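Right, one structure below, let's go through it.
Removed from the display is one protein chain of the complex; every other protein chain stays in position.
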Amino acid sequence: MQISRVVRDLVTTKRVFWLASKSLRVVEDPAGNLDVVVDPIGTKPGDYVITIGYSAARAAAGNPNITTDLTIGGIIDDWSEERWRD
Amino acid sequence: MQISRVVRDLVTTKRVFWLASKSLRVVEDPAGNLDVVVDPIGTKPGDYVITIGYSAARAAAGNPNITTDLTIGGIIDDWSEERWRD
Amino acid sequence: MQISRVVRDLVTTKRVFWLASKSLRVVEDPAGNLDVVVDPIGTKPGDYVITIGYSAARAAAGNPNITTDLTIGGIIDDWSEERWRD
Amino acid sequence: MQISRVVRDLVTTKRVFWLASKSLRVVEDPAGNLDVVVDPIGTKPGDYVITIGYSAARAAAGNPNITTDLTIGGIIDDWSEERWRD
Partner (left out) sequence: MQISRVVRDLVTTKRVFWLASKSLRVVEDPAGNLDVVVDPIGTKPGDYVITIGYSAARAAAGNPNITTDLTIGGIIDDWSEERWRD
């Protein structure tokens, strides 16, 4: 899994069926790349999270039919900017 | 999922069976790399979209038999060039 | 899917069972990286093709038992060196 | 599989269900990137390990329902800093 930081919500109009009702967030990885994730646990901007990718992302979203390739798996308690950028 | 921008349609002559009837688009990611995606929702050049990769791409295309590894999952309402390139 | 250019055939002696009878090609991606792909449609050196990766590559090869992670999905009609290197 | 070095444990508060009871570690790859892994065998900081990614990570964690995309697969006996950084 990757360590990322939640940046903001993402609003989309047209979506494929199985993403329609999901909470989407924009997260930033340590290299500054932006990804879009499904958030099944409720995070807020600034939270450090672990993201689960590939086929495991669907089950992590709570339903294997959810067509995501990246899902938030947990909120990290004790992470810091310094450690993150190491 | 990744954030990309639709560049153009892609025309192919010979295709494997399960891609034969699909709309293919060329999209550009923030780093300027080009990818080919299945578009199940109908996008136009310039749209900012989220792309779904790996095994989830097949279900997102509307049929798990569709042999794609990248599919458009939604159109982003409020994205901007500045934010995209950040 | 990725856009690549067919470079040459690949000859191997020992192979795992499910690749034994497949046509293998070396393809080059826009960054100049070489990959080995299964070619189910019949391409020739110089053709611009789309390649399908991950689990979809097996079905694209015509049989999900074929142990490939990258398969040619189609030949692009109207691609050019300039556009490819963009 | 990748060769990585165990850095530390990872503590998370909220987690998705199938990660709730797992031991998570932060590992560092040869390029210095940090990843979060499930540790089913019991490693300690400084151990050189092999990590198993993608869908195989779930089975390697001991239960295919465990929503991980990276799992420790073994401890390497005879690795060294010099060799690792090659």
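By written order: A, B, C and D. Residues from 1 in each chain.
We take it that contacts are C-beta pairs under 8 Å (C-beta built on N, C-alpha and C of every residue); 3 or more make two chains touch, one makes a residue touch a chain.
Computed from a predicted structure; not experimentally measured.
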{"item": "Interface partners of the hidden chain - shown chains only, full complex considered", "value": "C, D"}
{"item": "Positions on chain C where the hidden chain makes contact", "value": "10-16, 18-19, 24, 26, 32-37, 53-55, 57-58, 65, 67-70"}
{"item": "Missing-partner contacts on chain D, residue numbers", "value": "1-3, 30, 40-42, 50, 52-57, 59-60, 62, 71-78, 86"}
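To be clear about the criterion, only the chains that are shown with their structure count from here on.
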{"item": "Geometric centre distance via CA averages, chain D-chain C, whole Å", "value": "32"}
{"item": "Of all residues in chain D, the ones touching two or more other chains", "value": "55"}
